[in-house]
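Written out below as structure tokens is the structure these notes cover.
One chain of protein is taken out of this complex; the other chains stay put.
Coming up: subunit A.
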Amino acid sequence: MAAQLQHLGYEDKKLQRVMERVPCRDVQASTLLALMGEPEQCSYPSIFIYGHRATGKSHVMHTLLKELELPYATVSCVECVSVGLLFEQVLLSLFGSDSASLLSRSPSLSDFVRVYKQLCVQASAKQTRYIVLDRAELLRNMETNLLPAFLRLQELVEDNVTVILLSEIVWDKFRPNTGCFEPLLLHFPDYSKGELQQILSEDSHPSYSPELYSAFINILLGVFYSVCRDLRELRHLAALNFSKFVEPLEQGKVKEGDTHKLWRNIEPHLKKAMQTVYLREVSSVQWEQQLQMEEKEAGAVRGLSAHAHVELPYYSKFLLIAAYLASYNPARTDKRFFLKHHGKIKKTNFLKKHEKTSNHLLGPKPFPLDRLLAIFYSVVDSRVAPTASVFSQISSLVTLQLLNQVGHDDQLDAPKYKCAVSLDFILAISRTVSFDMVKYLYDFL
């Protein structure tokens, strides 16, 4: 590791500590440090740091600022539902507890700048102040003047302050349409496979050798690397599955050197984990419980998506079936499917080549209420009166989000709907009322 981070303004000991805490990020840390300069120097007004999730953006920034004991404020934009909260947090962490009371109840940016200037005169710092805005992409959804103003805050408050924006999204998506002060763009590259291996191997289990843990990480990356490069996710998966990995060792079946046997043992298990834990089908607690219960096969517990079965009233089921048919069948085929004496329709005409199988690819089409009811009466065997309860069932299907109303222009007269359930769901429903769904679907003819 290149720990030759040198800078005149800071003690070597502090820098050393920073380097130890940011593995595989020394290039980025030293670039940042060079840009920040010494504490007394004027720094660049705004720096925009982007990179994938879990590439150490906030971690490096936080470690640098904390270990070097610089005045800074870290604000997560997720928390700041109003700009007032944002201003308050910045002032609190830069100027101490009584500073935020100077702000009015719903402060504007102008108030913030005024208060900042006022406090700045009272407590003029010798060092550069830093404001770190995490998840900066959310700034775009706040007031339009906020982002351009923060980018040139140094000039507005006339203080030695640097705003650092952290985001996953590239700068091109941030630029306001009349332009703004261009920040300095820095990229945090993703960790390579080797680097991931190195970082993940650091937190090894105390009762086993680091080599064993490293071998485990190697296997884990072999399974998950092509899908997921998120360090946090991988670390979580590693922590969950390690106990399964060392199980044969504990039982004394295998020796520590025999990696092949260990691999044979863990690999199917990890593949199962990809389908369950990775997708949060099964919670981590459930997963650990499964591991303890030997006899139970992993994944035998029904995940979240297995609970898709919904109990519905009889007519609601048929209404939903009718809605599905109306959504996924073209209207011109209704005659052929639902009329007993539909006259002569040529099969070649009926099955146009280009329309085949395209409906389940393109998604549901909107249909009017009349068509839904016509199909409903046709598929339901018994005679149903168009009572208020049938109509209220339709609207309650909408509130359950099994149907969607499209085009909110007209609520009463001829509303249009779309069916919002999957094929598996509707097949399960039709099975309960013993209705042969596939026979009526144009795509499967």
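Note that contacts are C-beta pairs under 8 Å (C-beta built on N, C-alpha and C of every residue); 3 or more make two chains touch, one makes a residue touch a chain; residues count from 1.
Just so it is clear, contacts and distances are computed from a predicted model.
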Omitted chain, identified by the protein name its UniProt record gives, among "Trafficking protein particle complex subunit 5", "2-oxoisovalerate dehydrogenase subunit alpha", "Origin recognition complex subunit 4" or "tRNA methyltransferase 10 homolog C": "Origin recognition complex subunit 4"
Residue among A:G179, A:P206 or A:G252 touching the omitted chain: A:G179
Residue of A:L92, A:L109 or A:V310 touching the missing chain in the full complex: A:L109
Touch criterion as defined above, residue of A:L85, A:V121 or A:V170 at the omitted chain: A:V170
Residue by residue, what part of subunit A touches the chain that was omitted? 6-8, 31, 34-35, 37-38, 40-45, 50-52, 55, 104, 108-110, 113-114, 143, 145, 148-149, 152, 155-156, 168-173, 178-182, 184-187, 189-190, 192, 225-229, 274-275, 278-279, 281, 305, 360-364, 404, 406, 418, 420, 422
